[in-house]
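What you see is the complex with one protein chain gone and the rest in place.
Then we have subunit A:
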Amino acid sequence: MAEVLVYVDHVDGAVRKPTLELLTLARRIGEPVAVHLGANAEDAAKILGEHGAVKVLAADAPEFAEYLVAPKVDALQAAYDAVSPAAVLLPSSAEGKEIAARLALRIGSGIITDAVDVEAGDEGPVATQSVFAASYTTKSRITKGTPVITVKPNSAAPEAAPAAGTVEQLAVTVADSSKGTKIVSRTPRESTGRPDLTEAAIVVSGGRGVNGAENFPVIEALADSLGAAVGASRAAVDAGWYPHTNQVGQTGKSVSPQLYIAAGISGAIQHRAGMQTSKTIVAINKDEEAPIFDLVDYGVVGDLFDVVPTLTDEVKTRKG
């Protein structure tokens, strides 16, 4: 059976959920071979094997942390040469897409980014994408070379599929030309204790209607009652009420959770582009004409400062 390379996104060996989703999708096309770059490959291999990785190609080199992107492209190219895969899958993070692009160019292959589904097809993998602010769904495939596809988080439910997950060392030579961009310092983002925005099953977002940074705890309290991530519209971020890292929308993060709750968000195209593929959409807004209500499964026309705290209390009561 053909092998499929899966690039592992992890923090010090703690594998992030989108990688497990990639393994699930990879099994539709062939046998997943995971590529783990950096420390603690043995830790990662356990969970990768549980999710279908027949093999984990591991390489650790200081260059991965010292220089931006390019050394990882060298490593993935070494894995590609070692395996001759039927496809290469990567997570659709900013870095994942950059690595994918450079790899595709080097191996003479086409690239598809931001797939929301991947299936086997007669002429190779078929990727589904959601385009034009999710107003269209396209099916595409790569016509030259080995398909390189990046997949958005929450595109598949990770499935357990026990496989060997044997760790093999991958020999990597980092080219001098890959040491062009030095990472002078690195400050890990402080954990809020909440789920990651792009990975969360539930997202609660606040917008202009939240009316100030001092009111965002109302949104956070609802999020915490549901075990959700907190998002913000561009208006709220531009006003300085919430960090940009939490921005949902075309220029922020694109999310596709099971449940999206928009509070005080009108639903401008910019915001819709980032959340329209959410499975269930709920909105709370004073303005009954707000475009967000065109998208919702359930909408409440009302003051978020009345509705959200009541909802939070109800959630807490019902959850006991």
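Everything that follows uses one rule, which is that contacts are C-beta pairs under 8 Å (C-beta built on N, C-alpha and C of every residue); 3 or more make two chains touch, one makes a residue touch a chain; residues count from 1.
Criterion: contacts and distances are computed from a predicted model.
Missing chain, UniProt protein name: "Electron transfer flavoprotein subunit beta", from among "Transketolase", "ABC transporter permease", "Electron transfer flavoprotein subunit beta" or "TonB-dependent receptor".
Within the full complex, the residue among A:141, A:194 or A:208 touching the omitted chain is A:141. Looking at subunit A, the residues touching the absent chain are 11, 68-70, 73, 93-95, 97-102, 104-106, 109-114, 126, 130-145, 177, 180-189, 196, 198, 202, 226, 244-245, 250-251, 258-259, 269-270, 273, 276, 280-282, 284, 288, 293-303, 306-311, 313-315, 318-319.
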